[in-house]
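For this depiction, one protein chain was excluded, whereas all remaining protein chains were kept in their positions.
So, chain A:
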Amino acid sequence: MATFTFTPHIASRPTLSSSSKRKPKFNSIKTTKVSLQTSPPSLSDPFVLQLAETLEDSLPSSSLPFPLQKLRESSAETLLSTPWPSRRDEAFRFTDVSFIKQSQIHPISNPPQSSQLSSIPVETQFANVVIIDGHFVDSVSNLTELPNGVYVGSFIDLPSHSIAKRVSEFVDGKFVGDLFWSINGVGAPDLTVVYVPAGCKVENPIHFRYFSINGGEEGSKELAVSNPRVLVLVENGGEIEIIEEFLSGDGGRSYWANPVLEVVIGCGGKVKHSYIQNQSLNAAHIKWTSVQQESTSAYELVEISTGGKLSRHNVHIQQLGPETMTELSTLHLSVGNQTQDLHSSLVLDHPRGYSRQLHKCIVANPQGQAVFDGNVKVNRYAQQTDAGQLTRSLLLEPRATVNVKPNLQIIADDVKCSHGAAISDLEETQLFYFQARGIDLETARKALIFSFGAEVIERLPSTSVQKRVENHIKELLNTTLERS
């Protein structure tokens, strides 16, 4: 039978405000940032060390602008004391990353050759950024119609010194994620910047297209790693829509995409973010999205992940002022022998914040897996917070697995918080209703499965993207359901 575990956590701990999930004994001993990341003060992990060295060697050390140099150094330092995660680490209990460790990892040190660019399809609808194997490629991007004062491009090419200085404040920020965050910090060849000046409302979305063209042949142990890094800085009152699309590349190549996106939203600013992950079924895709929200700002994320052998999205959202609005919607689809993982953490420290999270996943393969760990922390001063969280999973095959762990940690005492979790197969009564109207079982199943995901797909702000995603999901489901 299909299996699942469900561990809701509603903790109310008035004194402990540490971000650590470890047992208090570590908290009392160690208070530095590093200690929260690691198990007892450990020796360096030789595999991680070697990986960090390979990445460092692959990149030219000179000519890096100072903030990036600093990021690289601090990330390298963190890696010194961070071991490769195992299933014994809570954050990786259900997500096996050993497949990366067992591969031969090659960094991609050079930007793509111009002969490789001919395969990149032209996109005409939106202003768009093409990032190939972690490198921003200006020649195939199209950024001609940006409003005045808006900058999209490489950090090195920032036109004004004052903006460069402003952006630099955030390049090596306070937030430090896990090992994969730091690997990106060491391995990112460049930083792509989106800058929206105060009060500027960018009307059309900026479309980020990430391609992975280097990679081992299907079945090989080779894994080409790329570390794209993007920073979106929206000043007070600015508004922008970002579409991130990770494309599959040719066939079933094996590669490891390890992207980081940081978003900083000033007071009253607004960012709509679509993230579509459709990478090769032999790829590892481990993404970080870190968002900082000043007061009265709004951030909306809609994620649709269908690709990757191992796909994990880590989301960290930090509230910096009152009355923020945060909406996270996710659809994960596992049609093959693949893991789809969402680890999200939303930290509310100020009053009257509003947040909604919807996580939905469909596992349509006996070896498919979905993982969800959704943490919402409502700290002492976050009074009158309104936080809601819902996760729903559809398991369509025997032995298909989902592990969900929605958890609310509430310290403030005047809040409205809700969460729920449901795991099911399709409803018999609904299927019969279709049949009773002459619709065959297969069509009925497809319609019900698709409608389950449609709730998230409908939230994508761009209708053309919506249409494309819809067709892609229908295609995936059709081939899967016909096979079974």
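A few notes on this one:
The working rule: contacts are C-beta pairs under 8 Å (C-beta built on N, C-alpha and C of every residue); 3 or more make two chains touch, one makes a residue touch a chain; residues count from 1.
In this text, contacts and distances are computed from a predicted model.
Considering only "Centromere protein O", "ABC transporter domain-containing protein", "Exosome complex component RRP46" or "Ribosomal RNA-processing protein 40", the record for the omitted chain gives "ABC transporter domain-containing protein", by its UniProt protein name. The chain not shown here touches chain A at positions 427-430, 432-441, 443, 447-448, 450-452, 454-455.
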